[in-house]
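Below is one structure, written out as structure tokens; comments come after it.
Note that this complex is displayed minus one protein chain, with the remaining chains in position.
So, chain A:
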Amino acid sequence: MKIYVPMDSAAKALGADDVADAIRREAEARGLDVTLIRNGSRGMIWLEPLVEIDRGDGREAFGPVSVEDVPALFDGRMDCLGAVEDIPFFARQTRLTFARCGVIDPLDLADYEAHGGLAGLRRAIAMTAPEIVAEVTDSGLRGRGGAGFPTGIKWKTVMEADAPQKYIVCNADEGDSGTFADRMIMEGDPFTLIEGMTIAGLGVGATRGYVYLRSEYPDAITVMNEAIRIARAKGVLGGDILGSGRAFDMQVRVGAGAYVCGEETSLLNSLEGKRGVVRAKPPLPALEGFLGRPTVVNNVISLATVPVVLEKGAQHYADFGTGRSRGTVTLQIAGNVARGGLFETAFGITLDEVVNDLAGGTRTGRPVKAVQVGGPLGAYIPVANFDAPLGYEELDAKGGLLGHAGLTVFDDSADMLHMARFAMEFCAVESCGKCTPCRIGSVRGVETIDRIARGDADAIPLLTDLCETMTDGSLCALGGFTPLPVMSALTHFPDDFATQKEAAE
């Protein structure tokens, strides 16, 4: 009998380690022959710890399982959820990037290969560099870190640059509240990131890679380091990748708790051992990146999607999606929801379907007030705009930003003035300090919102002006997009900003 208990940190945060121990003890006490596998998460966080049991005829799911449930689990007295693949939240997904996450043992390379792993890399090895880059371009894959820049075009710039050393840098800083897809894939299917970075290396002619991984993710750091060690030992990384005679190796670098280091130029400074201040662009990192050399900086999900693009072909990937948003989006449904977690689907699904149907509304059972899409720099979208399809241009048209595709749901008890103030405060705390609109503007923003809260209606136009200055004058998207949550809160929820004087009248 095989039993799967996730080692994903969300599952651990809900008690998975204790459940795994209890299962081990119970199996021993009953004299049962049990193979315990610590898999990644299937992404249905409200069911974690989600335990799967395979008695030889397929996996059956149970969850959430507590330590107290374990005897009942063995007695067959616990309610079974059936096969994970039949649970509606899962059945309705299109899993390409996350196809193996939660299915395999994350650190078992043979298991990885048995589920399609390394097929993309093998195909890439047989291709020329321009062919690899063209395949990624044709797939329509765009950066999943926030800006949505076409991945293939970025790669082409680096491929064509002439330099003695080039780099692949994976942005695993995932600082946005409401996001956890990077963490889940690194904990649940780390080899897919390694494979993606290796293919990127072959495509652009880079032999060294770094994963800049935030220090807030100690579990992901452990899994990634172990996966890299295994990949090196098995010849997937190193001087002779899969016997091809080609070289690529990589290592993890741990961040140090600065949100702005997710911005690519700040990240590169940090990686070089400097203060994580933003660099002016140009020069593009693609031409002068890490240590001044041509560098691909891509998000975890962008890179982890490359293997399936190579395995199944560009067209297969591009056939999913809507408009200029091709392929799948790895939505992270977070905050005040009944059913939160990771939902991978073709671009184009509406917010209404995700929030009200899939997520089942709020956890508190109160009406939904707003969803913040795209993290701390993303807009608060009111229920009236829930018909918005999730795609880069589609959301932009509604004044929003898809970002890293995190959706944070708020119920009607949320105070949007408070959320706007928080956005400014966060920007003030996390500003790298290089440009004035961001560094000073955000501090003034907090003060101005406090004036509004105290009943000073004159402060409202000041806030609007200030937001315009920050949008136009900031060096990077931290100062440049903080006005998005602030202004969307003000525009869509004016009642929360109604001054006391007005309210009294």
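The rule is short, and it goes like this: a contact is a pair of C-beta atoms (placed from the backbone, for glycine too) under 8 Å apart; a residue touches a chain by one contact, two chains touch by 3 or more; residues count from 1.
Going forward, contacts and distances are computed from a predicted model.
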*Just by its UniProt name, which of "Formate dehydrogenase gamma subunit", "Branched-chain amino acid ABC transporter permease", "(2Fe-2S)-binding protein" or "Oxidoreductase" is the chain not shown in this complex?*
"Formate dehydrogenase gamma subunit"
_Among A:G321, A:G361 or A:P376, the residue in touch with the chain that has been omitted_ = A:P376
*asked:* So one chain is hidden, and I want to know which residue out of A:I333, A:L358 or A:I381 touches that hidden chain in the complete assembly.
replied: A:I333
*Absent-chain contact - pick from A:W46, A:F191 or A:F347*: A:W46
*So which of A:E135, A:D176, A:E344 or A:D496 would be touching the chain we can't see?*
A:D176
_Residues belonging to chain A that touch the chain removed from view_ = 9-10, 12-14, 45-46, 48, 174-180, 182-183, 208, 215-219, 253-259, 270-277, 290-291, 332-337, 340-341, 363-364, 372, 376, 406, 408-411, 414, 419, 422, 426, 430
